[in-house]
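One structure is given here, and the rest of the page talks about it.
Only one protein chain is missing; all other protein chains are in place.
Note that the chains are named A and B in the order they appear, and that numbering of residues resets to 1 at the start of each chain.
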Amino acid sequence: MFEYRFEDLNHATVLSLSGELTLDEAISDLRNVLLEKLSHADNIVINLDGIKAIDLSVLQLFCSAHRMALTSGKSLSLSSYPTLFMKAVRNVGLSSLVCRNDIWRAECLWPELSMLPGEN
Amino acid sequence: MAGFEGFEDRHKEVFREEARELLSELEGSLLELEEDPENTELIERIFRAMHTIKGSGAMAGFDEIVSFTHELETAFDLVRDKKVPVTKELIGITLTSRDILRDMLEGTAGSSAGQAAQEIISNLKHIIPEFPCSGSKKVQPHGINEKALCLPGEEKALTYRIRFRPNQDIFKIGTNPSFLIDELRALGDCMVIAQIDSIPVLSEFDFEACYLYWDFILTTSHGVNAIKDVFIFVENSSELKIEVIDDGLSQSPDYKKIGEILLEKGDVSAEDLRKALRQRRNIGSIMVESGLVEQGKLTSALAEQQYIREKRKQFKEAEAAASVRVPSRKLDVLADLVGELVTLQARLNQFSLTENDSELVAIAEGVERLTDDLRENIMSVRLIPISTVFSKLKRVVRDLSSELGKEIELEIEGGETELDKSLIEKISDPLMHIIRNSIDHGIEPPAGREALGKPRKGTIILHVFHSGASVLIQVRDDGKGLDAEAIRTKAIDKGLIPPGVEIEGKDIYQLIFASGLSTANEVTKISGRGVGMDVVRKNIDALRGTVEVESWKGKGTCVTIRVPLTLAIIDGLLVKIADDHFVIPLSIVEECVELTRSETVGTNSRHIANVRGEIIPYIDLRDIFGIGGTPPEIEQIVITQTDGRKVGFLVDSVVGETQTVIKALGSTFKKVDWISGATILGDGTVALIIAASHIMKLWEEQGAQRTACKAE
Partner (left out) sequence: MGKTVLIVDDSASMRQIVSFALKDAGFDVIAAVDGKDALEKLNAIKTEMIITDLNMPNLNGIELIKQVRQTTGHKFTPIIMLTTESQESKKVEGRQAGASGWIVKPFTPDQLLGVVKKFIR
């Protein structure tokens, strides 16, 4: 199970997530929370420092939220890339290199990871 | 199946206990069923008891019980489906079966239980006509991990391209693709590229759906079945495409072009690709910018390209690390020594036959076999791919065409063809000359080509391939072709052909190899000085090769060079004139025919023979070499074919085939055109190797009587 907490700072709304961010019915809550916040806040920063696990169902959710933010001229970003998160991203083969186009890649949610084996 | 024994022991007793219970339950149910034969609940219970005994018995290793229960289960399956009625007889048999099973379980009956079981089965088949004749079905261990259990390493590592697009509902059948990805990675070097283009914006995001899909590039020696096993539970509901893209054999460091990869994967249409290619820029970014392909797909194709190149580089390095560099001079010495050995071995062979000593013959044969192997191995060491000279040629094409303001592409086919190292060195210059000629005289300037309806860019195709013991090197251009009339005029002008003599077809083009003939109106610094093509011919002759030219006006020219695979040793036909031996290269020999004095037509050194109705000119080698003496009554004509023409060589007798090592002649003989070398025979005598094409040329130049011959 996971928990979330919002904190409104001057220029950004920080969403701190903790616990296990894995495929679960509870992920629907995360989706709804993000959807709701995106309609109010202009700048959302997700903090993943407290997570114990994250899987591809949540990664694709972040990607979707990021896409939503960009299309409505808002900003959504990650405050840091914890080791656990990097491991999951690498495992499923995500990287800023696969983003739709140059404009988006510039602010892609994912770190730029080389695909070649042995390089990461 | 290590550990299976212990595994069984741990569970055998538990199974016995369970089976005892099931068997007594079975007995009770059967007795009840006898009273109430229509009770489906009871039938179901009996069936289930049998099913459990079979399944658990198999796990605990009671094979006899398993195969027998399988038959009983089959019978009760028919009962359950109401295909077979419950009769007293059936129940009787089944009750006996139950007792046999108990005996098997306790191990009390020994081998008699198996026999009793067989009787039961035949009884069952007797009362149930519908009983399938499958016999005792073998219960096979489950095969899902069989591949993984097999020892890897024997199979060759291949590189696969895998596109896995799971059904969006994959989460709902309890499957998380990341475990499958882990499994794939465990098979070998694996590159994982997620495709994100199906992920919708958050408002349309269904958290139960899997939007990601993947491209993998995997190098594994486990085989394609191991890959399929990874996806075994999802393959029916997913899109899964597995293709081999590299078999680890390719020597070339290049890999497919990006457009090609995208097209192969079905990520772009051929039409879209053509459109993008027309823009002549980086086609990847064009296609992404114009929305013809997603960035992820392009990234995937790029990564594939990079991966394969990297793999091939690694492979090459590994191979290089396992090889030794040796100066080629050392190889030459080695080849020479083997040549001496071949000669000596031929002497040994001859000697052994005259001595009539079976043991000596056996030894000689053994030496012959080893010598042959040795020779082949040395030759193969000296072979290197012809592509080693290509970079030089590419440079020439590039520099020359830009200097002349022409647009020319050099296409190379068969660059991997292997040739003797010394041959490659010697072929490089003539080849360069021919290509220079194509660029200078063949290919028209871009504007001129366009006016003719040809593509602006001219093409020169360099095609190398094996043909028997020879290697053919073709240089083909799509330029303007040779001007037969201009060559004729020039040739007459230079006195190369007497006026009024008809030379036609291929023969006229051969004239370009005559010295002093250049048809270019202006002398350029690249070619057209009138030397060149004759030098080309001389060089190729020195390699015992031939050169031919074909041309189509307005369409292009094709020059074909044919050279033997190796220089050091040839297969030849040994012939004799008086006491002198000569060798004619076997590669040009067509056949040998007898010539009796009376058949002689014509006079002097120009002769015509009638071979099965075909008129073939022949040359008397006795004349050419100035050998005295009287020829025998019956002489031999060795008919050869070079440059597409048949010519015979008249000799006293044909000795037979021989393998000879060519010795270069000293500088004294440099001027003797009609001999290409010498060889030492088995008995130590020297034989001269005939340069057939030179003798023919010589013969032709001595008079233009060929036309007269044709008239006959």
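Everything that follows uses one rule, which is that a residue touches a chain if its C-beta (ideal position, glycine included) is under 8 Å from a C-beta of that chain, and two chains touch if they have at least 3 such contacts.
Since this is a predicted model, take the numbers as computed values, not measurements.
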In the full complex, displayed partners of the excluded chain: A, B
Hidden partner chain, touching residue among B:58, B:84 or B:217: B:58
Sole contact to the chain not displayed, among B:99, B:183 or B:332: B:183
Contact footprint on subunit B, counting only the chain that is left out: 1, 3-4, 7, 10-11, 14-15, 17-18, 45, 48, 51-52, 54-56, 58-60, 73, 77, 137, 139-142, 144-145, 148-149, 171-176, 179-180, 183, 208, 230, 232-233, 236
Interface with the unshown chain - residue positions in subunit A: 23-25
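Heads up, the rule we're going with is that only the chains that are shown with their structure count from here on.
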Whole-Å gap separating subunit A and subunit B, where each centre is the average of the chain's CA atoms: 50
Residues of subunit A defined as touching subunit B within the complex: 23, 27-28, 30-31, 34-35, 38, 55-57, 59-61, 63-65, 67-68, 71, 88, 91-95, 97-101, 105, 115-118
Subunit A contact footprint on subunit B (complex, rising order): 171, 176-178, 181-182, 189-197, 199-203, 205, 207, 210-212, 214, 288-289, 294-296, 299-300, 303, 306-307, 310
